[in-house]
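Note that this complex is displayed minus one protein chain, with the remaining chains in position.
Labels run A, B and C following the written order; every chain starts at residue 1.
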Amino acid sequence: MDLSLTPEYEAFRQEVVRFIEDYRDQAPRGYPSKAWQKILIEHGYAARTIPRDYGGYGAEPDVLKSRIIAEEFTKAGLPGGLSNQGISMFVPTLLELGSEEQKKQWIEPTLKGDIVWCQGYSEPNSGSDLASLQTKAVVDGDDFVINGQKIWTSTAYEADMMFCLVRTEPDAPKHKGISYLLFSMDTPGIEVRPLKTMTGAASFNEVFFTDVRVPTTQIVGQRGEGWFVANATLKYERGMLGDPNQAGTRLNAIIKMMKEETMGGEKLMDNPLYRDRLVKLQSRVLAMQYHGLRLVTHQIKGEDPGLARLIVKLMGCELNHDLAGFAIDILGELGVLYHGSSYLRDNGMWQHRYMFDLGLIIGGGTAQIQKNIISERGLGMPREPKPATV
Amino acid sequence: MDLSLTPEYEAFRQEVVRFIEDYRDQAPRGYPSKAWQKILIEHGYAARTIPRDYGGYGAEPDVLKSRIIAEEFTKAGLPGGLSNQGISMFVPTLLELGSEEQKKQWIEPTLKGDIVWCQGYSEPNSGSDLASLQTKAVVDGDDFVINGQKIWTSTAYEADMMFCLVRTEPDAPKHKGISYLLFSMDTPGIEVRPLKTMTGAASFNEVFFTDVRVPTTQIVGQRGEGWFVANATLKYERGMLGDPNQAGTRLNAIIKMMKEETMGGEKLMDNPLYRDRLVKLQSRVLAMQYHGLRLVTHQIKGEDPGLARLIVKLMGCELNHDLAGFAIDILGELGVLYHGSSYLRDNGMWQHRYMFDLGLIIGGGTAQIQKNIISERGLGMPREPKPATV
Amino acid sequence: MEFGLSEEQRLLQASVSGFLEKASELDVVRKIAEGDQSARDVLQEGIDSLGLAGVMIPEDFGGLGMTLLDAALVEEMLGRYVTPQGFLSNQMAVAGLLASGTQEQKETWLPKIAEGSVQFGIGIAEQTGAREGAGLDEKDGKLTGRALFVTEADKASQFIVADRSGRLHLVIGDAGGLSRKKLSTIDVTRSVGELVFDSVAAEALLTENVAGAAAQKMLAVGRVLQAADTLGAAQRMIEKAVAYSLERKQFNRVIGSFQAVKHMCAEMAAELEPCRSLMWFAAHAYDAEPDQVALMAAHAKSHVAEVGKFVARTATEVHGGIGFTDVLGLHFWFKRIGLNRQMFGSPETARQDAARLQGWV
Partner (left out) sequence: MEFGLSEEQRLLQASVSGFLEKASELDVVRKIAEGDQSARDVLQEGIDSLGLAGVMIPEDFGGLGMTLLDAALVEEMLGRYVTPQGFLSNQMAVAGLLASGTQEQKETWLPKIAEGSVQFGIGIAEQTGAREGAGLDEKDGKLTGRALFVTEADKASQFIVADRSGRLHLVIGDAGGLSRKKLSTIDVTRSVGELVFDSVAAEALLTENVAGAAAQKMLAVGRVLQAADTLGAAQRMIEKAVAYSLERKQFNRVIGSFQAVKHMCAEMAAELEPCRSLMWFAAHAYDAEPDQVALMAAHAKSHVAEVGKFVARTATEVHGGIGFTDVLGLHFWFKRIGLNRQMFGSPETARQDAARLQGWV
């Protein structure tokens, strides 16, 4: 147990701090930009471990260095590199399973932000049971012809390209009939419709395909191997959910609020019931943060954390949701204000997050699916038996 | 909505009060006695609705009158009539499904307390799946010959007789191969062993059968109908669990304790965290008590309360358990004292109940079985599909 | 002894439900929420034609002379159909007028409420813990200050507001010096806002014995109705979750056949069912056991709010992704329950009230 850094890493931290000092002026306000991304890649603060041949920085993977970069950028309030499903999910998948030609063609422009990707996985009838997806692609000459529908596609409007799962072998078992295709969002026959959520925002879309023609060469892996390819991608998504640092940030915001806000003239922090709930949540946040450090340590050592990894999404999302719920509770009537109302606190973040987090609990593998995974893969309990009659 | 009683019932209450005044001196201290039972039956305060032909009082069923009797006896601190599985479960079953001869033979001595019954249903391998029971009875001449084992038999040592489920038709489907037999606990080949529980007490027994011979006439219903007969009995058991009045009594004891006990010189009632938990529990107790009144009203009107009835065991047992857990919490270190220790509060009732109630949550249909029942019978959701392979 | 609804009460509830089933179907609610005034008028006319606004008003004043339990049964249906309605505010006004109004005030206002020609807004949020230093001071019959989270602030023709001492005042909606502002909340089916008073003429409700007693009575009525509203909304969410689980297939089975989903539904139903009896008794107490109403209302408020939160979340979860979208409009119920939880005192506040009322604090 040693929470300090070796001199090598302390030196690296200084290097990051120096970079921030030098380049702070060029950083965009708010969201990342392409220009900023270019600077970051050049210095190894984005696309850090992607080989130089494909437009990355080409460093060895080092969890601790990545962590230091993230910490210093957060501390300085600087935006990191571009972050989208193309960079976080498609690029790693292609590195693992794409052909040399595909890597050459797609990775660099994706990293630079010249090509934005969206993901075409879920369908209205294939949620938890993703492998039952029904969007089909039949071969006609040199093309696949795609018909069907995707849902939960988060950047469909802005995206140039989609990586998409389609059923190409309808007679194969469900996991073996899927292929992983790449195509432009400008291809004729694609229609995007925004999907409004309970928060009031349309953070997702539905995408409809009518006779969409895609060259048969635009496939990653072989026909029928799409499920295998997609699982490589999903592995990367899972890591993004349930981040304990987000919980820490929220907790601090709540502490600040409780020291400032009053109810009936009494400071919220002086209410013993709210204080007790706060400490309860703080225990959970600390436990998840140290749990996160434990996972990083496993990663550094190249160990499989097993069960310890499997619980993160379930526990992390639930904790974030509970933090938002608590903030709403202590705000009383202020906690239901919304959408630019007077007296709205933190720009309505708590109300928004309380609902959005429920979406996160459901999305990316519902809480029920997570519990199945924990019991089956983490505890060695049997899978649900197949019903006798279908 | 009218919580008052009609003059007829007020008159009845006066009658009960008068009886109590007149007979108070003859009441036993502590547990009911046979002599007291006799007096009660004569006046209609025990075996009230059992026909006179079978040794009962022969009154029309009247939920409200039963309630008034219970209320006044509780108020006066007087013991009620004998209460055992023979009277509460076997007699009603026999009235519903026994032959005239069986009713004549067994009901009166059971009501008088001359015959004490125990129940032989559960087996070590047949808990939630009671119908899978394996104790078998094969016909040999005029007898059934029983071999096997029962568990959770609560008064096996004191009992004269057992009503027992055995498998008589091994080739029939599991629900159709069971018979309901009656036999003396003195029959050769019966061995009773006490079963110690987590509370430290042996409130239950195991009963072993080795070549126990029972005349084939000692059966209620036909061969293979035992499951049907047993379900009539179980119906009566279910009503006994999750009683909201017990929760009210416990809550009052806790309130008293919080007004009297101190921690670090501070009255427990002055601790806002304990007070908040107390009010939460009080809400639940009140809700269950009014829910109980609602069920009584349905019963008076002869209506099927449906879902409202199905939730009582789950919610009632959980509430009782939580009340005991809360009492332990507020007692701090005093809450783990046990078995005649100095400073023990309420004779260790809270510690005992906290564990015993967990047994009640598990017994008589586990919480999981209760949720299955609520969802299937209460909400119309499908039964668990049979697995494809056994 | 009868702890349950009378035949008349079942009929009342069935008739309100039958009416709202169509009149307040989701499309209508959406339209009204988006500001469609004609849709709102149609709904209002229907409700007025049932005479609902006068349910608690004595027959002498042109009402139906029924009880708070009857009003709660109506509100339960309004919650069930997430109906945009000022019913709750009007019932609180009735309670305030009956508790503390002069004969003249009652004669002036109660018949108007009964006939549906006025809509009251209620400003008593400061009684359960003022935020932002809000509060009203009365001097020489004029009110000055701010009242927050006033119901129907943008629509009401009249208000009853409490000043810092808890005393009630009747204020005309277009009184000079009064400015109103709507506050947007998550729940677009109800209306909440801010009133700013700059020496506004107000008429005190004066006959109460103890300062603040009438405001507490109004608060109790508000809490009971709120519990009823959440009960109706939560009941509907459970029904929707069960129905959806029997339609939706995953892994070649309806999801309602998975034990996890069944148990989520069973837990919701088991938690909610006793809430019904608790709410019934709290409402009944207003008319039959007035000493108990404040305590029972605090219990009903806090307990039903907690169960409602659990149901709102769990029913959404049973729906999976679609429950998170606007497609089925499930969030209208989720938010209705959410608003009820926060208004008229949080669950913790209500429990603190319950403890105080029992002499535990």
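What we mean here is this: a contact is a pair of C-beta atoms (placed from the backbone, for glycine too) under 8 Å apart; a residue touches a chain by one contact, two chains touch by 3 or more.
As the structure is a computational prediction, the values presented were derived from the model and not from experiment.
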Which residue of C:F3, C:W109, C:F258 or C:W280 touches the chain not shown here: C:F258
Of B:A35, B:A172 or B:V336, the residue in touch with the unshown chain: B:V336
Of A:H291, A:H321 or A:H352, the one touching the omitted chain in the full complex: A:H291
Residues of chain A in contact with the chain not shown: 1-5, 9, 64, 269, 272, 275-276, 278-280, 282-284, 286-288, 290-291, 293-294, 296-298, 300-301, 307-308, 311, 314-315, 368, 370-372, 374-376, 378-385
Residues in chain C touching the chain absent from view: 258-260, 263
Residues in chain B touching the chain absent from view: 122, 124-129, 132, 151-152, 195-198, 204, 261-266, 271, 273-274, 325, 328-343, 351, 355, 358-359, 361-363, 366-368, 371, 384, 387, 390
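Throughout what follows, only the chains that are shown with their structure count from here on.
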Chain whose average C-alpha position is farthest from chain A's own: B
Inter-chain centre distance, chain A versus chain B - centres from mean C-alpha coordinates, in Å: 53
Multi-partner residues of chain C (at least 2 other chains): 253, 257, 261, 348, 352
Touching two or more other chains - residue numbers and ranges from chain B: 272, 276, 385
